[in-house]
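To start, I am sharing the structure in question, which I have written as structure tokens.
Yeah, one chain of the complex is gone here, protein chain that is, but the others are all in their spots.
As written, the chains take the letters A, B and C, and residue 1 is the first residue of each chain.
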């Protein structure tokens, strides 16, 4: 059981909303909408994805990382976490 | 006709790929995949969206903005562009 | 004369303030301040630098880029601009 398990429904709802936003982008392109309006929508999908990523990180630290540290074998989890934060903060 | 018109097919292909990646994220959550693996996939969707945004910006500057400056009424377009860059660079 | 010329004093003031913030960071480290407080200060220097970068971009587009497009030789300037936006949006 991972950290996000208890928020699984909320997470799926967010991902479905993001999928809908991406389909909305395709529709905007199809209908030749104005570039800046499409770009504004791209920025809002990025913000939604970032919120998902932050939520996952948060659940992960609160559960998987905390539990592995409590069990005394947190080192590897911490390495892995920091690599994920670096990738994520790079976007 | 907007700047992205000539790359419309490429843009739609990218957006469909992103839609597929977002559905892949939903599948990962459904199958209780490991948080860090989901987060890695989130980072790669973010990178793909950023590439789409940069491409749109690029086409927009090369066409809409350049043409409006050539016609002598670029001021408003430049204001609008910089606001979009600020939103986009903020993610 | 570049785009930032008219705001040169404001730009120098901002850069001096940033220099002061970076020296403040060194002091915090010297005085063994708490990591999270140092990190918060790092985030605020990042925000200040980003504002400087956005201001430079803005002046650049409004002046150098616009003028070169008006003179009919904007292509190279636009290439160069988009490369700078990509580097800048990557941070």
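Assume contacts are C-beta pairs under 8 Å (C-beta built on N, C-alpha and C of every residue); 3 or more make two chains touch, one makes a residue touch a chain.
As the structure is a prediction and not an experimental result, all values here were calculated from the model.
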Left-out chain, listing which of the shown chains it touches: A, C
Touching residues on subunit A - with respect to the absent chain: 50, 54, 57-58, 61-62, 66, 69-70, 72, 74, 78, 81-82, 85-86, 88-89
Touching residues (missing chain, whole complex) on subunit C: 1-5, 8, 11-12, 15-16, 18-19, 22-23, 25-26, 29-30, 32, 34-36, 38-40, 42-43, 45-47, 49-50, 52-53, 56-57, 59-60, 64, 80-81, 84, 87-88, 90-91
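Keep in mind that, in the parts below, only the chains that are shown with their structure count from here on.
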Set of chains adjacent to subunit B and to subunit C: none
Mean-CA-position distance for subunit C and subunit B (Å): 23
Intercentroid distance (Cα basis), subunit C paired with subunit A, Å: 28
Interchain centroid distance [CA atoms averaged], subunit A/subunit B, Å: 17
Subunit C, residues touching no fewer than two other chains: none
